[in-house]
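Pasting a structure below so you can have a look.
Of the protein chains in this complex, one is absent; all others appear in place.
Note that the chains are named A and B in the order they appear, and that numbering of residues resets to 1 at the start of each chain.
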Amino acid sequence: MTVDIKTTSVQPRRNTFAHIARRSGSDKAASRYDEATFDMQPSANFHYRPTWAPEFELFDKRRTALEMEDWDAFKDPRQYYYGAYTIARARMMESTEKNFAFVEKRRSFDSIEPNWRDLLQLYLIPLRHFEWGANMNNCNITDLGYGAAITQATMYATMDRLGNAQILSRIGLLLDNQTGESLATAKMAWMELPVWQPIRRMVEDSLVLNDWFEQFVAQNFVFDTLVYSLVLGAFDDEGQKRGAHGVSLLTEFLSDWHDETARWVDAVLTRAAKESPQNANLISSWVAKWSGIALPALEPLAREVLRNDAETALGSAEERLEARFAKFRTDDRVHI
Amino acid sequence: MAGNVSITLQNTDEGRAIINAISADNAEAVVNVYPSMTKIDCPGRLIVNRESIESEMGRPFDLQELQLSLVSLAGNVDEDDDKFVLEWNR
């Protein structure tokens, strides 16, 4: 005989936590994402000021000029909590591993034209340092940002950027037959080669920003849209013609990641801009400021790789940024 | 005299294979079984060999998979592709 589980005493006495019910207005069962996100960050009665920033509370809304009534409003459209996030990335990585095995087995890199091989070494491998800068920026936002909704997603982005840098490094190790020479060459390019210097400067300037939401706009919206459009768009298209289809198989992780992440970035910016005209203007001014820096910074590299086609590629990168910006800009007078 | 190093593993099928491998490779290891976990103590140094685990499991084993069964450890860690060593006074 079995216990009849329909008895009234095993009816739940409540369906979710009170802080979730207060937010949704009813005690209905909540999603894993909601329970993993809302009100997770302590928000009251702090004990000590940080010795590293005594003018602020440990978690402090005043660390950005942006203002929100509810900081947990930045829901991630992907609904990533840790479990959902790692499982998604493990799946992507599994197919990337298959691609690495394929490329190695079929020696796909043998078909790359020698001069394109040199260009790959010049434009693709140093990008690992750009990714590392993006890792630092997202980590900084996770440190200083307000509310678990946005900071958990920037935590995932932090690790994503390390993962991206490591995939790029592995491509380098395939190019140099596991000696690490290509990584040393890439570091030199990043540090010294003239075409990389304006890019490194813009990355370093973004690392020291005081306003974390400005940092979010600069890195995750402006830099990424332009760099990915150029490097994984136009440069990669050119590579297809030069025998580098094997490389595209390996960078697929990065392009898929970028497309997926753009949905989240756009959702955050749209929500922030919708909050108030002040927010919308702030975001517009940051987009204008950083695209004004990033577009010219990318030009020398684009010219080096694409020669006469650089203009077109830069133009379509800018269009791509404009198109995404159009989704949430409220002030038509501000132009990039 | 150096104190004990120790490693604690879950009582699962994989954990059991790892515990067997450790017991076989470390003569001085003392195995303590608790509810749902097992703690192995060993004076000074303890080694976990990839090959021993592979022969216990009958399949290839990457030592980084240890992370799926580990509960706790004490000692300085040194890991490479073939062995995972815990040690005091390295």
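By our rule, a contact is a pair of C-beta atoms (placed from the backbone, for glycine too) under 8 Å apart; a residue touches a chain by one contact, two chains touch by 3 or more.
Assume contacts and distances are computed from a predicted model.
Undergrad: Of the candidate names "ATP synthase subunit b", "OmpA-like domain-containing protein", "Monooxygenase" or "Phenol hydroxylase alpha subunit", which one corresponds to the UniProt protein name of the undepicted chain?
TA: The missing chain's protein name, per its UniProt entry, is "Phenol hydroxylase alpha subunit".
Undergrad: Give the residue, chosen from A:Leu124, A:Met155, A:Leu230 or A:Val268, that touches the chain omitted from the document.
TA: For the chain that is not drawn, the touching residue is A:Met155.
Undergrad: Provide the residue numbers of subunit B that touch the chain removed from this figure.
TA: 2-6, 8, 10, 34-37, 64-65, 67-81, 88-89
Undergrad: Which parts of subunit A are in contact with the chain that was left out?
TA: Contact residues on subunit A toward the absent chain are 1-5, 7, 9-10, 12-19, 32, 35-36, 39-52, 58-59, 81-83, 86-87, 89-91, 93-94, 96-97, 104, 107, 109-110, 114, 117-118, 121, 128-129, 132, 135-136, 139-140, 142-143, 148, 151-152, 155-156, 158-159, 162-163, 165-166, 169-170, 173-178, 180, 183-184, 187, 190-191, 200-201, 204-205, 207-208.
To be clear about the criterion, only the chains that are shown with their structure count from here on.
Undergrad: From the mean C-alpha coordinate of subunit A to that of subunit B, what's the distance rounded to whole Å?
TA: Whole-Å distance between the two chain centres: 38.
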